[in-house]
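A single protein chain has been omitted from the complex, and every remaining protein chain is retained in its original position.
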Amino acid sequence: MLHINLADQYRRGTSLIHRLDPRTKILAVLLFIVTATILPAGAWLPYGLLLAGALLAAQASGLGVGFALKRSFVALPFALAAITLPFTVPGQPLAHLSSLTITVEGSLRFLSILIKSWLSVQVAILLAVTTQFHELLWGMRELRLPKPLVSIVSFMYRYLFVFADEALRLLRARAARSGQGEGKSGGGLLWRGRVAGGMVGNLTLRAFERSERIYEAMVARGFQGEIKTLISPPLTDMDRNVLVGWVTYLAMLLLVGFLF
Amino acid sequence: MIHPSVAYLHIPDGFLSLAVAGLGWLFATAAIGYALRQTRGQLGEKQIPLMGVLAAFIFAAQAINFPVAGGTSGHLLGGTLAAIVMGPWAAVLIMTSVIGVQALVFQDGGLLALGSNIVNMGILTAFAGHLVYSLVRKVMGAGRRSLLAAGAVGAWLSVLLGAAAAAIELALSGTSPLKIALPAMVGTHVLIGLGEALITVGALGFLYAARRDLLSIGETAPAQTGARWVAVGLGLALGIAALSPLASGDPDGLNRVAADLGFDGRALAPLYEIFSGYGLPLVQDPSVSKVAAVGLGTLIVFGIAFLAARLQRRRANA
Partner (left out) sequence: MHHTLEVKDLHFAYPDGRTALRGATLSVAPGDKVALVGPNGAGKSTLMLHLNGILQGHGEVRVCSLPVCKENLGKIRAAVGLVFQEPDDQLFSPTVFDDVAFGPLHMGLPESVVRERVAEALTAVGMADYAGRVSHHLSVGEKKRIAIATVLSMNPEILVLDEPSAGLDPRARRGLINLLRDLPQTMLVSTHDIRMVAELFPRTAVMDGGRVVADGPTLAILGDAALLSAHGLEA
């Protein structure tokens, strides 16, 4: 079922992480993920250090170490995409599963992928949870994401709730008429698909008509095609320091990972 | 998860190599930049409110599902529907917004992998769906039945293409051998694509009845250059797929084992079962010829679509 707070992962707070400029946080997260991705398979020490960094950030955000950890298992089902690695990568045999051979190298690769993914998700969660959505958008725009695209996403976010509400009402109306009679219930597959499609079409229509009205409201306030914004403040010293510290830490990690 | 995502198309971080992710971002950035310019010309000032609202609608619409079989449900990805209604370039922007927010806020798909996810679910689906739709329309003529058939086929094929692309990216990154990933991904999405087709058709039918004028927006949208893009991208993808034996590690171990056990094609069935949950009878001999067949089939469809678009343009210019 749809939740009214569809896109609000944000948790209020006054921690260091909360106070960081969105640009700093976005950059830090991206650099972390790139580092994790570049590290070779089986680089356990750097992985451990990355984990330490992620947990430190979690702690500094005031949300506690377990917060992001708990939610980070979300990506786990996708692990199935890599599950053939232990069986297919050639190398030193580790174990035998009936007649299939599990290799050391394969298992290493598989575990490394899982760990990298798990680490990346943790910092991504922290970003979403400590930064309000409009701040994320602002940060993106400052980091040179095309302005029209940012505006489109901004509108999408704004009207998501409106549509989620309307979709919810449509779903409830359908549920209210989904009673069980004497015969086989549920209707045919095709029929069910068409009903769902009709609901979607209904929403499409409302989307168009609403966008017309929004456009009129924008025009009534002087809009001529480009959304104007105020000048943005430069990064504070604290942000700069945090960023430099973070980059240093990641660079050292990479050194360790590639030299040892 | 607040909302259901389409099976395995939102690739998380860690599964794609930096090179593949980088290429994905490159392609996505170029397409988005071009899309912004194209839609600006197409829509003018209404670009922002209209795209934004439609993106919100797609996001919410992805939650409207219907039971298919055995506890699974079909629902909408939306790339083809958006492309049919608004034209493929607008669809790129809409889907980018949706997929981007899913990654950023819900961690549904990675941030580094976002470029590739946008390519798979936003760009390829939009263009493939639109191309196939246009082709079928050309063959069947105007009218409601042609609209629905074209939408259905376009939607279904677009999902398969997105799945294939994801599989190729995973293979290139060394995460999964192509011989396994491609059939698994595409196989899983055969049924999911059906859900996509059904909902797309339902939505199109509704629009046709209620606001036929809205459908003409997509028809007059700039798409000719799109065909060229898709052909290039597709060529690239297939060329890479041709190199895939080099990237897939050594899958022969699995085949040999299967042969030893006398399971032949059935050996991989358990693996497919994990992926699909549908118990599809799609499992065949997992040899290279299968991969080639899928690749060849896709190539043929697109070759036809591309040629048809070319022919139409030539006729229009004559």
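Should a chain be cited, it is by its letter among A and B, assigned in written order, with residues numbered from 1 in that chain.
Keep in mind that, in the parts below, a residue touches a chain if its C-beta (ideal position, glycine included) is under 8 Å from a C-beta of that chain, and two chains touch if they have at least 3 such contacts.
Predicted model, so just to flag it, every value in this text is computed and none were measured.
Engineer: Out of A:L97, A:A176 or A:L230, which is the one that touches the chain we can't see?
Structural biologist: Candidates A:L97, A:A176 or A:L230; residue touching the omitted chain: A:L230.
Engineer: Tell me which of A:Y47, A:F133, A:F208 or A:W246 is the one touching the absent chain.
Structural biologist: Result: among the candidates, A:F133 touches the missing chain.
Engineer: For the full complex, which residue in A:V162, A:L189, A:L205 or A:V256 touches the chain that was left out?
Structural biologist: A:V162
Engineer: Under the stated touch rule, tell me which residues of chain A contact the chain that is not displayed.
Structural biologist: With respect to the unshown chain, the touching residues of chain A are 132-134, 137, 154-155, 157-159, 161-162, 210, 213-214, 216-224, 227-231.
Methods note: only the chains that are shown with their structure count from here on.
Engineer: Using mean CA coordinates as chain centres, what's the chain A-chain B distance in Å?
Structural biologist: 20
Engineer: Which bits of chain B are touching chain A when the two form their complex?
Structural biologist: Checking each residue of chain B against chain A gives 1-3, 8, 10-18, 21, 32-33, 36, 40, 44-57, 59-61, 63-68, 74-76, 81, 85, 93-94, 96-98, 100-101, 103-107, 110-112, 170, 174-177, 180-181, 195, 198-207, 210-211, 214, 248-251, 253-254, 257, 260-261, 271, 274-275.
Engineer: Which residues of chain A touch chain B in their complex?
Structural biologist: 2-3, 6-7, 9, 29-30, 33-34, 36-38, 71, 74-75, 78, 80-85, 87-90, 99-101, 109, 113-121, 124-125, 127-128, 133, 136, 146, 148-149, 151-160, 162-164, 166-167, 170-171, 186, 189-190, 192-208, 210-211, 214-215, 218-219, 223-225, 227
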